[in-house]
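Here the complex is missing one protein chain, while the rest keep their positions.
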Amino acid sequence: MNTFLKRLLARPEAILFFVLVAEIVFFSVAGRNFNTSDNVANIVRHSAEIGMLALVMMPIILTGGIDLSVGSLLGLCAVIFGVFTHEWKMAMPLAAALTLGVGAMAGGVNAALITVLRLPPLIVTLGTFSLFRGLAEAITKGTMTYRDFSPEFIALGRERWMGLPLQGWLFILIAIGIAVLVHRTTFGRAFRAIGFSPEGSRYAGLPVQRRIAFTYVLAGIVAALAAIVFTARLRQARADAGTGYELQAITAVVLGGTSIFGGVGTVGGTLLGIASVAVLTTGLKLIPAIALAGIGSELGSLLTGALLILALAGGTLAKSLAVRRSRRQSHAAPKPTITT
Amino acid sequence: MNPVLQLTSVTKSFGAVRALKGVSFDLRAGEVHALLGENGAGKSTLIKVITGAHQPDGGSIDINGERVGHLTPASAHKLGIACIYQQPALFPDLTVAENIGLRLEKTRSFARVDWPARRTRAAELLQRIGAEISPEAEVCSLSMPEQQLVEIACALGAGARIVIMDEPTASLTQKEQQLLFAVVRELSASGVGVIYISHRLEEIFALADRVTVLRDGESVGTNAAGELNETQLIQLMVGREVSHIYPPAEGAPGEVVLSLKNLGCTAGGVRSVTLDVRAGEVVGLAGLVGAGRTELARVLFGITPADSGEILLGGKRVSISSPREAIAHGIAYVPEDRRRHGVILEMPVAHNITMAVHHALFPGGWLRFGAETELAQKFIRDLGIKTYGPDAPGSSLSGGNQQKVSVARWLATKPKLLILDEPTQGVDVGAKSEIHRIIRALAKDGLAVLMISSDLPEILGMSDRIAVMRSGTLTAMLPGKSDAHEVMAAALGKEAA
Amino acid sequence: DKKSDSSSAGNSSDGKKLTIALLPKSKGNQYFATVEKGARAAAAELGVELIYDGPTNTDPAKQNEIVEGWVNYGVNVIAAACENREGISGALKAAQEKGIKIVTYDSDTTPDARSFFVNQATAQGIGETLMDTAAKLCGEEGEFAIITATLTAANMTEWRKNIEARLAAKYPKMKLVTTKPCDDQKDKAQAEATNILNAYPNLKCIMAICSPAVPGAAEAVKQAGKAGVVKVLGLGLPSENRQYVKDGVTQAVILWKVEDLGYLTIQAAVAAAKGTLKTGDKTFTSGKLGAMEIQDTDIILGKPFVFTKENIDQFQF
Partner (left out) sequence: MKRYFRELSVAAALALLLLVLALVAPSFFSPQPLLSRLTAQTPSLVVAVGMALVIICRQIDISVGSQFGVCAVVAGLLAAAGLPLPVVLFTSIGSGMVMGALNGWLVAGLGLPSIVVTLATMVTWQEALRLFQQGKFVNLPPGTQWFGLRQLGGQTALICAALVLLALAAWAMKNLAAGRFIYAVGTDAEAARLAGINPRRTTLGAFTLLGALTGLAAVMNVVQSPQVQPTCGAGLELKVIAACVVGGVAVNGGRGNLWGVFAGLLLLAMINPALTSLHVEAHWEKAIQGLVILLAVVADGLRTRRSRR
């Protein structure tokens, strides 16, 4: 039991978990109406899209890559969805399905440039970051906004089922899917191996380029899904949808303990990363003193930054403490088993 | 005579692993002091303490009779310690000249770099050890043994009073080995103390003045080399008798498994190789550094696919353009560069072992942790991998044990053709004979084995037939019990005397 | 389609302080900082609590999130400058359903999502004033270019539409050659203006419709040595443009009294919450500003003001 607890505490996610609990307790006491189902629904609705992007960013970072284009792709898919429904007068489900297809193709562009031409993901997605947003602007000439979506569609952005907003359920589904993929299948194993050593993975016969390509295509599909959810929530599609979301998604992922160099990370950690940022930024605005001082948004960003450093430095510090302690104990510890 | 280096009761732990449990050791000027021990005995750890790469937990270090407190790589360098690490510590993106320069120059941060001097010096050092490497080449384009030669050049040029060599010959062949020996003798003649680590006992007897044996992080004594014979030495290292006899071939070879017809690959420098390997047969592949043996293996494994000639597997013509295809055809390849290709150091031993058998072990892509641990444990037991468990990261294993993990991964695939590239590099005598026994047992069960090795006794002892390569082509096919001179002559391109 | 205006009056009668939430399009921007100043003055005068928060960059989704957060927090009135007309209306309507009064200022949402709009100038008014001023400066003929914040910014899109409509209707000899975004960056506006001056040598006038773009365009014209030859006008703050106006680089800066906009917004918000301001009223008496005209549901702050060399020193914001 004791060792179990110790092992739990040694995990980088543990610190984040305690931060999250502390946030919830603190805001329940100090915030106004924090513990209401409306507030929970707000938090879920507001972080669903970024959360989805973070979830699919995680496997990419696990392979040692990065995708800066997801926010732009969200914008492009929102616009394309609008074109499908408004200009081509498609039925909603068909338009949605085709939009997912466009997302997959856009992800495929990233994947092809990265795996076929072996260009660094940072450069490729920096290029498509501009390209996708640029296409969205070109399609709408920057000014066109698609609005007046059908009420059934908008319900996706507003309604709740069993108390939880619909996009919350969608998010949970994706989270389970990614968690299974990363932690329970050979895909996840391959992502990690590639993140640690692409060369070594190739020598082990892993389909390195296919697995890498998969992560980017998956990110494209989920970005398209997030675009649809975003459109339903804001009831309109415009070329600026999702601006800056890539950075927020990356923040949540690295906060959740995923190593930016690849190989290390858990979906649980990512979820904690998403939740602790969402709760923090929402909770701060419910504290009357902060609201009245008019510094809610700035403070939210500032504390997110502080949290980033704290979570990481805390993890490093805890590890070095643990090493020191175990070193002290090791003189009494039994010899490691040696098999001959 | 005062020792130039004196260690007293040095201890060092990694987490719960006590790598050094109070080792005392001394080195005299002008001597070659061999450090021996099984894999994981603590040899590399000891020398990393000496070079300041690791901080000891306890004990003391005296250099030239003076107690040194906090030793860092930089201060060790200043005190005249130079080291060839077991894992080459070179900068892959930089040129050879610069690598040597960075290691040897003791400049202030804002001093100017003298490029021509760097190049001249590098060229001169490389020439002294007989390496044909351009100072302008980037290190990442060098093969493993070539990198080792660069390391040796660094150690030679340092002008150090203490030179440490951690398995410098692990992937070197006879020719380079002789050059290295000359260097070592030259150094010791000029009063330099040399610490020499190797698992090749014949080298110890050829070079060493004194021998210290480590076992499980403890020193079991220092002796003059002349006082010991091979059996006694092994007895000291392992704590029991190990018969270092190559297992004999049993039964006649079966059908031809692999047949190469004029195989070539311009990018890899392989030119027109024709070769047959039969089931149940071990074919040794000998040659000098750069002869193209590793390249041939890489071609067969689909890493640099062939561009001319044919590969026939079980009589059928196949084309292999990726490791996956090779695996699907029943080919396994234990690579030469263990750190980059053989094991993924950050991943647990179990994951490393099962990496090439995902399809068979995890049907449908679902991980089965129970089955995985079981398989890993089987190999840990069978190969005697020294680790605290299947969950231990690869980086926590000693070099030799990492090599065993790398071999285990490919044995798990139950291949038809096993290609081994330096399978016992850095492996201690006990494990070496274990690996040899396993290779033999596998061959007996009908596996075809192609074994690349720079360890000539190993080639001679293990092979049913010996193929010799020189500049990308097969120059000779010799019977198993050939004479070492014949093999060397073929490798050097001379007619057998 | 609006609810009874007295629904939230109880809040003030039971002695609790009213809480007014003021939403800017973005924070850390001098325009809205000035609005906040006026708003705080009104709030202090009226004894209400003022919450001021908004996105740190112009992000329509963030605005919705902040509004929804306020609904949950339990504010009495939300006064919003809408980045995105339709985008925010859903969130505002949901707030109305919870009994929260909605007032908009600066830029409006759809009329059914708010009670009143504090109108400093309609999109049409701004567009026409800009176009007319530009035409006057150019002598009603020649090429001109627009520098905007981003191509997607909703209110600027509206203004551009109105500018183009006015152009088509009244000034056939004038030609809009290009519209460039500057991301609310003075330096980028300067770069774009430099490019435009270079690419269109016959240009007569640059119209900058976001505030950092006005000094940016002016600096470019100055550096190109075309001060007075190529006219500069735009929507901006006097303090940022004073020197250029005085030097004759910038001919006209158009704006309203920003501090008064904040002041009036809070006055109207409080009155709407207390029920003293009702739909159908024709005037609204607001503290130090006196009586304001109401057209339909728009409270009119006054016409946009054109700052020129002559009058710019009278304004300090």
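When the chains are written out, they are named A, B and C in that same order, and each has its own residue count from 1.
To be clear about the criterion, a residue touches a chain if its C-beta (ideal position, glycine included) is under 8 Å from a C-beta of that chain, and two chains touch if they have at least 3 such contacts.
Here the structure is a predicted model, which means the values were calculated and not measured.
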Just one of A:90, A:131 or A:172 touches the chain that is missing; which is it? A:131
Can you work out which residue in C:190, C:251, C:267 or C:286 touches the chain that's missing from view? C:190
Would you write out the residues of subunit C that touch the absent chain, in ascending order? 27-33, 56, 151, 178-181, 183-187, 190-192, 194-199, 201, 212, 215, 219-220, 223-225, 239-240, 242-243
Omitted-chain footprint on subunit A covers residues 113, 116-120, 122-124, 126-135, 137-138, 140-142, 247, 250-251, 254-255, 259-261, 295, 298-299, 301-302, 304-306, 308-309, 312-313, 316
Contacts from subunit B to the absent chain lie at residues 51, 53, 72-74, 76-78, 83, 85, 89-94, 98, 101-103, 105-113, 115, 267-268, 304
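Note that in this section only the chains that are shown with their structure count from here on.
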Nearest whole angstrom, what separates the Cα centre of subunit A from the Cα centre of subunit B? 43
Taking the mean of the CA coordinates per chain, how far is subunit B from subunit C in Å? 73
Multi-chain touching residues of subunit C, meaning two or more other chains, are none
Multi-chain contact sites of subunit A, meaning residues that touch two or more partners: none
Touching subunit C in the complex, subunit A uses residues 32-33, 36, 38-39, 42, 45-46, 137, 140-143, 145, 147, 154, 158, 230, 233-236, 238-241, 243-244, 282, 285-286, 291-292, 294, 296-298, 301
Subunit B-facing residues of subunit A, complex: 184-190, 192-193, 196-197, 199-207, 263-264, 323, 326-327, 330, 333, 335-340
Which bits of subunit B are touching subunit A when the two form their complex? 13, 15-18, 57, 216, 301, 303, 323-324, 326-327, 333, 335, 340-347, 351, 355-356, 358, 362, 365-367, 380-381, 384-386, 388-389, 409, 430
